[in-house]
Structure formats: C-alpha cells, structure tokens
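Contents: one structure, followed by commentary.
Just one protein chain is left out here, and the rest sit where they should.
Chain IDs A and B follow the sequence of writing; residue 1 opens each chain.
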Amino acid sequence: MDQPVRLRVNGHEYRLLVPVHRTLLEVLREDLGLVGTKHGCELGECGVCTVLVDGRPMLSCLLLAVDAEGHEVTTIEGLSPVGELHPLQRAFAEIGALQCGYCTPAMILTAKALLEEVPAPTEEQIRDALSGVFCRCTGYLKIIEAVQAASRQLSAGAAASELR
Amino acid sequence: MAVVKEREEVLEVVGQRLPRVDGWAKVMGRAQYVDDLSLPGMLFGKLARSTQAHARIREVRVQRALELPGVVAVITGKDLPIRYGVFPVGQDETALAVDKVRYVGEPVAAVAAVDPYTAEEAARLIEVDYEPLPARMSLEEALAHPEPRIHDYGPFGNVHRQASLEFGDVERGFAEADYVREDLFYYEGSTHAPMEPHSALAWWDPGAKKLTLWTSHQGPHYLHKGLAKALQLEEHQVRVIVPAVGGGFGGKLDIFHHEVCAAKLSMLTGRPVKITLTREEVFYAHRGRHPELLRIRTGVTQDGRITAMHVEAYLDGGAYCSFGPATLLYAGTQQPVSYRIPHYRFQGVRVFTNKPPCGPKRGHGTPQVRCALEVHLDKLAEDLGLDPVELRLRNLTGPNEITVNWLEITSNGLRECIEKVVEASGWSRRRGRLPYGRGIGFAASAYLTGAGGSIYFSDMPHSEVHLRVDRTGVVTVYTLATEIGQGSATAIATIVAEVLGLKPQDISLVTSDTDLTPIDLGSYSSRVTLMVGNAAYDAACRVRDLLLEAVAERLQIPRHRLICRNRRIYDEENPEVGASFAQAASWAEAKFGCLATSGSYRPPEKLGTYKGSGVGPSPTYTFSACVAEVRCDPETGEVKVERVWVAHDIGRALNPILAEGQVEGSVHMAVGEALLEEQAFRKHLHRGPSLLDYKIPTVHEMPEVITLFVNTEDPRAPFSAKEVGQGPLLCVVPAILNAIADALKIRVDEVPVTPEKILKALEERRKGRPARVGPTKVPSFSFPAPERVARPPQWELEAKPA
Partner (left out) sequence: MLRLPGFQLHRPATLQEATQLLADLGPEAVPVAGGTDLYPKMKRRQILPKHLVSLRRIPELHGFRGDPQAGLVIGAGCTLAEIAAHPMVRVGYPGLAQAVAVCSNPLLHQMGTLGGNLCLDTRCSYYDQTDLWREALGWCMKAPGKADPAQVPCRVAPGGGRCWAVFSSDGAPILIALGARVRLVGSTGERIVPLEELYRDDGIHYLNKAHDELVAEVLLPPANGVRSTYRKVRRRGSLDFAALGVAVALRLGADGVVQRCRIVLGGVASRPLVLEEAAGLLVGQRVEPQVLERVAEAVYRAVHPMDNVDFTVYYRRRIAPVQVRRALEALAA
C-alpha cells in the first residue's frame, strides 16, 4: 500500500510515494540519500539510527515514514548550516569523541536534544541521555567530555549574544 | 629501519593533541561506509542460512525462490565449491555449504533481487533437505565424542590442532621450586560487535573481466587473495576497496561468505550486488574470542621467584579454522614476555564444535591466558604472603632480553607501568583495607606490536608505502593500511607530516585500494603504526632528501643547515631564508622530475627455529599494568567497576588523544568481557544473537579511566611509537577479577563474572566450602610429548638473566 507523503527533513520538503511499511530510516537512506543516518540492528536496540523528530531524539528504524509526516525531521546532515559546524560537532572532532564514527551522528543528535533541554547537564544527566546509543570504540568517556565542552561553548555563546 | 629523529625536542606534530584527520567527515555524517554506497542497477543480496547445527545436505531447493518476481539469481554451494581460508593450513571453508553444514547460521544459498524486501523473502523460500548429525556444542562434548567428525582433517576426532612445546626443563624447574600452585580458569567466548554490520558491494565488469569489491574489512590483502581463489580468478582480476569502516576489533579480518557471494552474484548477473548483514548475521559471522579452559601450574621459590610454569589451554574453535592455528599458539607466547620463566611448557589444543567459527578478537589469543595467569599469580602471592604487586616485580622481564621462548624484547617499561598505577591508585595503603564490598585489584600484561610473521610464508615486505609530492605542494600517501577507527590514517599522516614539516591535515591519504595502493597486510596484531609507520617514515625521508637537495642548490645553503618546519624549508641559522613547502616541491620537481618515493618495512628475522616459532615474535612489545577499583553488593552480587588506572608502555604516543581513546575503548571491552558478555549457546542455538541479549556495556557501565603513558625509546618503532590498541585490554580483565576477590574474599575463576556466580561463591563460603566458582577439571586429553626447545644461550649461562 503506497501512500503519498510530504516529509520535512532538514528544512526541506520532500514529496514521496512510499509503502506504509517503510521506515523513516529506510526512506532517509535509500530514497533521500541521507546516508549520514546509520543502522546497526534495525530493532531499536543500538540507537545508531537516531534522528531528531521535532527536536526529540527518536529511532528512525522504528518509525514509519508516513508517521513522520507533519513533523520536522533533523538528521546529521541538517544539524548545522552549510560550511559551519555545530559546537557539538567541533567538540567531538577536537576532543576525540569518535573513532570509527559509526555511532557519531546518533550521539551528536542525542546530545543536541539534551543540550536544548538542559543547557548545562551534569555528567549523570549526560550519561542518562546517551544511554540509548551504543558506542563500541571510545568507551564513551571522551563523548561525555565533548558534550560538556560543547555545553560550555554554547552557554558562553548565549551569554555573549545576551551582552550584545 | 627508522631511527628516532635526532633532535627530539623539535618534534612538532608527534605527541601533540591534534584532531584526527578523519574526524571532520565523521562528525558531519559524511564518512562513507559500504552500506552507504550504491551503484546504478544495483541488486540486493541475501544469504539463506542453516537451521541445523550439524547435518549433511541432501538437497537445496531454490525453485520457489527463483520464481519469486524480482529475484534475479540464486546460488548454492555447487556454484562456489572451492575451499578457501585465510590460513594456508586452513582451507576448510566454502562460501556456501557444499555437502555439510556445521553451525546454525552457516550460509547455504544466496539470492540477488531487485530490492532488499524481495531478497529477504526469497531467502526464506530456499528449502534445504538435511540429514541431521549429532551436534557438539562444547569442547568437552567434542572431545568426548570423536565420531562423527565435524571435519575430516586434523589429527583425530574433533581435534583441529595441537601444540606442545617445552623450553628448558620444566620438571627440573618444578623440582627447584619451594612451592607449586595449580589453578583452573574458564574464559567464555565473546564477540566483537562493531556498530557497523558487515557489508560488501561487488561489481563485476564483464568487459574488463575485473571484479571490484567495496567491503567493510580490516585486511583487504588477505581478502584479495582469498576472493581470487574462491572465485577462480587471477589475483590481478580482483580489486578490493575499503571505504570507512564502522569498527572491526578483529571481526572483519577473515574472508566472509557474503563477500564471496556478492562477487559471485555480480559475476552471474552482470550487475552490482550489495549484501549487508543483519545484526543477527554478524553474530553468526563471529570469528570472536575463543572460549578457553586453562590450567596453569607455577613453581616458585620461597622468595617468590618463578622457577617453572606449565600452561595448558583448551580452545573451543567453533566450526572452522579461521585464524585458529595462530590463536592456539598465541595462547602460549606472551607469558614469558612479561615474566622471566626459566622453564616453560605450553600445551594447547583447538577443538572443532558446531558453533560459529572463533577467530581473532582484540588481543588475539592472549587475553584468556593472561586473565588466568594474573588471577593465578594473585593467589600465588596470597599463598606466599606477598603483596601481589611485589610478586610480579620479582619476576619482571627487562629491556633488551630474549625470552625463554626466543622472543626478543627491545624496550620494556613494565616496571615503570607498575610503579605508576601503584602510585596513582594508592595501592599500598588501600589494598585489603577497603570496607567489605569494595576492593582493588592489580594485573600486568604484555602484547606485541605487529606480528613478526605474515599469515602466508613470504620474504616480501609486510608494509609498503608510496608517497608523491608535486609542485602544488600536495603530499599524497598511498597505502593499503586500513582505517577501522583505530586511527591508522592519523598515525601515518602524523609521521609523514613530522618528517616534512607539515601538519597532519596537509597529508592526503589514499588507502585501502588494492589497485592503487601498495601492499599492507592489514589492521591486525597492532601492526600498522609500527610497520606502515616505518615504511611511511622511510618514504617521507627519501622525498625530504630530494626537497632539501633542491632547496640547498637554489638558495646556496649547506644542506645540513636546512630544516623542514611550519610548512617551510629554511636555513636554521637564518630562518627567514627559505622556501614554502610548495616552492621547495616545485624546485625539486624541476630538478628531479616527478617526485615519488617509496618505503617498505619488513620485521626482523625471528630468533626461534622451533615449530610454531612463527607466532609470537614482534619487532617490539608493549607492556601494561592496571589497578581496578570495584564496588560489589554482597546481597545481590552486582559489581560496579568504579575506576580503572591503566599505565601503558607506548614508547611514545604519536597523538595522545587517539592513544587515550584506544585505552578507554580497551577498558570498555574489558569491562564487557569481565562482567557481561558471552557468546553463549543453549542447545544448538546462540542464546541471543542481538544487541539486547548480547550485553555490550552501555555508558552506565563505563568506569572512570585514568590513563598513564610510560615512554620508552625504541629504535624499531617510528618515533618510538609502539602499539596501544590491544595491549591495554589484557590486564584490565584480571585486574577487575582480582578486585572482586579483594572486595568479597571470593574467587570467581570464570568470566564473565555475573551476579549469579558471585552469589554462588558467597553461598559456598556460607556452607563452609571454598568460596570459589569455576572449573574443577579439564577434559581427559593426552597432549603429545612436548617438543623440547633449547633455551637462548644466556638462559643456560646463568640461572636467570641479569
């Protein structure tokens, strides 16, 4: 049963005809070419397919594409304007919060949602928020450090813009 | 061979905390992994897998699958009958089972279809008529029932390989001992679980008669050879390309069914074919840690000096050879690298069982014995009334010595590693003095920096690098070395940048393409930094010589006064006199023509000449020491690893950020193996081939890690940079176990140490029995009489080398 659907992804509207049993993950990767969203189990266990739906982290492997209609989807490709890096992206790269890079998009998006909600999270809050995404390389510690660094940078930026 | 740069104080990029060169692409989601790739006209492949653990195949019926609309091709074992294997002595696999299946999940047929849905459905329609055979699911069962054999090769029954070696005279050594202790230990199997499932995309060009395979792999060279054999192609007809890899840990090093099948399906259909494994299939592909039963007997003098050691290892190899012959021998090699053992016997056996094949996983073959040994030494220390650290200190190897099993140690910072973790953790004031339920434990370990022997015999280099520079200032390094997340690209770029006075991001890397890049044997045995690093260093020095000569001539400056730094080549005495790197390159191109150099690396000749001496030698070794602190709940048996101190003799860290990342990742994997992970089976089935049931640690289980690097000078390593990817895992597992023993005064001699086992041990104690859970016997098995190997001369000259 194919269904017409309008998806808003990274600020763009896509008009598609998709079978209802197609997941958002499959549509992002295979129909829209947004392969920055990864997959590691397709069963909602590993977390590496996380995208933001209306700013909240969700598993794209368990979300029907047709159910994403009417929501704003953000993938790693849409996290920051072209030519710029989000402070989280910069911190991950500079602090070494990634190795193979496969969980990195999910980690960064999950951390983004956390920092929107809790701008200065404690380590425990960071651990809680990230506990849905597996990383097999880093041992998570540098990821936690990078989220803390980005949080500091974002609040410094916010303070600076308030001064202006 | 590389030498340490003369003026170390001027190192500019080596040792700096710089971002990794592939980091920017990865944070933007732009790194391309195999499943991200697609080609015009691409088909999707899927493997149909065995539902039997051990059975003869009577018939594979493919008709219903072929009739499904959208199916383009179906192949079975008959289409790919050639046996292959990564080891010359282990050519025992076919891409699809031919006459027999040997584990649940073994591929029996493969389909290619126009979309993944159809491929998946078609695989379900493959029907196989089996004649079941008894399945042997443990090494005890496999040894107890020699018939029917799982394979028709190997010395007898289900024995795949045996090893039996003796260095010196072990009986004499035990006779000289004041005290002898024997322990048994069981190390459960575990799997790599990289976050990226394996994926391969094959394209056969019928015009050029050439196969290109993009694959998520860590050893494209061995795969290249294996593919050619399995597909009956000339090697030059095969091109293997490895794009970004989402983690390997040893799990992407073999020749995998889906790779051969994707290639064959492409050859048959004339269209590109991609096969990406599901997570369940990754558990069947496996090649992970061998389950291993160990018996260790050690003799010591009253003052705690080892006089003799006898290690017996029983390896459950699963259904095929894989890297098994090396795994078996590795079990015996590393004990004498960390401790002086005057008389040493190693006996091991690898057994076939009806489970997915075991192979190399981070620390290949050594973590099991290391864990057993370090727990054993802790108990030995207790028996002798010695501090466990002190017992180790009395038996350490030193730099520049040859071990009893003929391994050559160059630099050795083990003593300093131990001193550092002991100091940082407050060991002396805390050990045995923490409240009940809290404890700290210690362990030490050694590992190689690159296997000294290649998997197939050859006298050719192990690593080769091409380097080109042109008038624009572009520097491109070509090597088959494969970035799997461990940071090899950054390591190579750092070395070349250091030599040429550039920054790592200035270096363009072309890697992992067997048509474009010269050979490297692969990302295994922690060999890339040292071997490719040395080759890259040589190539960079050669091109630097050309640049310096050209600049010297143009600017009329004595060559020895020129240095490369800050993207310039200039007169050290008049720094403003010089040229930009690109200017220097154009002068050199004008003088010499096209600028291209090469570098090669081959490891030193091994010293041992005994059978099996090819496994264990390494250009240099790393050493690690760990103190782990745990909090245990005596009522629930739950264990929380709170803090881990790891000191690692790395020689020198090329990039401390990346090096720390390797240590932290090792701790993650060690915590998993110590407490959580089991590639375990019930009946003939994997207990839970999923990331829900297979328990890799989440962020909540990850302890604080204090990484302490010990620097040593090593003339064999580029800028003294030794490995860090595997060694630091080894000591962490036993340190955790020893900490649990300290916390609860019980011994769980079996990993993973689960809450169940802890409660059981506590109950044993309550009942007045020894507070221990673990193996109590080894299978009845007679090892062949050991091959007696004469010890290196200095061992014969004195009781112990100075």
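The definition used in the following text is that a contact is a pair of C-beta atoms (placed from the backbone, for glycine too) under 8 Å apart; a residue touches a chain by one contact, two chains touch by 3 or more.
Since we're looking at a predicted model, the values are computed, not measured.
Interface note: of B:D152, B:E576, B:E605 or B:E635, the residue touching the hidden chain in the full complex is B:E635.
Considering the whole complex, the residue from A:N10, A:T23 or A:T104 that touches the absent chain is A:T23.
By the touch definition given at the top, subunit A reaches the unshown chain through residues 1, 3, 19-23, 25-26, 39, 41-45, 47, 50, 53, 56-59, 61-64, 66-67, 110, 128-129, 131-133.
Mapped onto subunit B, the footprint of the missing chain covers residues 35, 49-53, 104-105, 116-117, 120, 124, 276, 278-280, 635-637, 676, 682-689, 692-693, 695, 697-701, 755-756, 759-760.
We adopt the following convention: only the chains that are shown with their structure count from here on.
Rounded to whole angstrom, the centroid-to-centroid distance between subunit A and subunit B, based on C-alpha atoms, equals 31 Å.
Those residues of subunit A that touch subunit B in the complex are listed here as 29, 35-43, 45-46, 48, 75-77, 85, 88-90, 92-96, 98-105, 108, 127, 130-131, 134-144.
Those residues of subunit B that touch subunit A in the shared complex are 19-20, 22-33, 35-36, 192-197, 244-249, 278-279, 484-487, 657-658, 660-661, 664-669, 690-692, 696, 698-700, 702, 704-705.
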